[in-house]
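Sharing a structure here in structure tokens format.
Below, a portion of the complex is reproduced, with chain positions unchanged.
Going by the order they are written in, the chains are A, B and C; count residues from 1 in each one.
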Amino acid sequence: MGLNVYLSGEIHTDWREQIIDGAQGLDITFTGPVTDHDASDDCGVAILGAESDKFWHDHKGAKLNAIRTRKGIADADVVVVRFGEKYKQWNAAFDAGYAAGLGKSIIVLHGPDHQHALKEVDAAALAVAEEPRQVVEILRYVLTGKLPD
Amino acid sequence: MGLNVYLSGEIHTDWREQIIDGAQGLDITFTGPVTDHDASDDCGVAILGAESDKFWHDHKGAKLNAIRTRKGIADADVVVVRFGEKYKQWNAAFDAGYAAGLGKSIIVLHGPDHQHALKEVDAAALAVAEEPRQVVEILRYVLTGKLPD
Amino acid sequence: MGLNVYLSGEIHTDWREQIIDGAQGLDITFTGPVTDHDASDDCGVAILGAESDKFWHDHKGAKLNAIRTRKGIADADVVVVRFGEKYKQWNAAFDAGYAAGLGKSIIVLHGPDHQHALKEVDAAALAVAEEPRQVVEILRYVLTGKLPD
């Protein structure tokens, strides 16, 4: 058994690298969104032409990014959704909902202070973790049956 | 043609009433979440027994609410998702994602200041409105072909 | 047995009325797009605000119309797609493809001069008719087993 794991959400810390590094040796293919913030914001107009209205500037970019995120989530066995300390992060919650609508196994990763605000997201998950290390331990257990020492 | 419309999101203003009132005379069945904030928070423990840990207190409640919200969204032709001025509102973004995962027609309702933060949600929608009145006008147009005067 | 029938395509002649009139007495619910050409073109900006760029003007309108057309086709047992003599009518062919993707029974209605250009659409249909009268006769036969005299 191998796993496809999509890493959704916060892009300002190195949590993805921690998980990918920690999971070395496991049969896992990781995917995720474009994490270059500027490229992600401007991709639409950079490729398809400038927009004078900021709404359409954002709209064109968000749709290009959707080609990648939909594919990644649709192909995933497990979707990990990380909520950081800052920003609205509505796209992370949207991804969690989208994954739930497709019946994916969801792991939510957030600090204890977000617990009440994320209760609906957590309720749709099979695990709620606080640290990237725990996500690695879950993935290792799922694939090998081995618990951390 | 009639419509089932689910009204998701913010529960602190009377936007649902505005839409339902404005849509009188149209063949629409409206549903939505429980909007009594205290009941929504405490339903799990009130019915199934107290929890000493706030996480499980919330968890039991969020799952009971999910019985209603999943049914409402699954039966809906159109899901309207309202983002207000305050709070994280991750459940609203989650509902939008869930509706997108099920292929529902989505109308997002929010003020212009949220435009950038909601670009991924807006990109999955068939309409982005700022006022409840506009949602009513959309529903009337969809059902009758009549535009506002 | 009753039928939901969606009438897609050309909006410049009275073919819909001919079918609906001819089918009186049969247990059929007919739906279709908004056929007021100006309303259909301008609904987006009329409700959600003007756009300086014609592309987005059209885009907003086309998405509002999609709320209706997707619902109508998704609920339909039979989708009738009419191609007239003029215009590109790509939306009609798009509707036919969308209906095929959903596995709907399709009846195509067009004159003999379009036969070669529509061969892929016709190949996805269960009937290819030239006259609205024939569509009525098909629907009557499907529901009652009675052939025209």
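Just so we're on the same page, contacts are C-beta pairs under 8 Å (C-beta built on N, C-alpha and C of every residue); 3 or more make two chains touch, one makes a residue touch a chain.
Being a predicted model, the structure only gives us computed values, none of them experimental.
Colleague: If you can see 3 copies, how many does the complete assembly in this structure contain?
Modeller: So the full homo-oligomer, as given in this file, consists of 8 copies.
In the analysis below, only the chains that are shown with their structure count from here on.
Colleague: In terms of CA centres, which chain lies closest to the overall middle?
Modeller: Here the chain at the core of the arrangement is B.
Colleague: Looking only at residue numbers at the chain A/chain B interface, is the share used by both copies over half or under half? Answer same or different.
Modeller: same
Colleague: Based only on mean CA positions, could you tell me how far chain A sits from chain C in angstrom?
Modeller: It comes to 40 Å between the two C-alpha centres.
Colleague: Where the CA atoms of chain A average out and where those of chain B average out, how many Å apart are those spots?
Modeller: Distance between chain centres, rounded to whole Å: 23 Å.
Colleague: Mind pulling the chain C residues that touch 2 or more other chains?
Modeller: Correct list: empty.
Colleague: Using the touch definition up top, name the residues of chain B that touch chain A in the complex.
Modeller: Checking each residue of chain B against chain A gives 54-55, 58-59, 61-63, 65-66, 69, 83, 87-102, 114-124, 128.
Colleague: Can you check the complex and tell me which residues of chain B touch chain C?
Modeller: So the residues of chain B in touch with chain C come to 1, 3, 77-78, 105, 126-129, 134, 137-138, 141-143, 145-148.
Colleague: Can you check the complex and tell me which residues of chain C touch chain B?
Modeller: 31, 34-36, 39-40, 42-43, 46-48, 60, 63-64, 66-68, 70-72, 75
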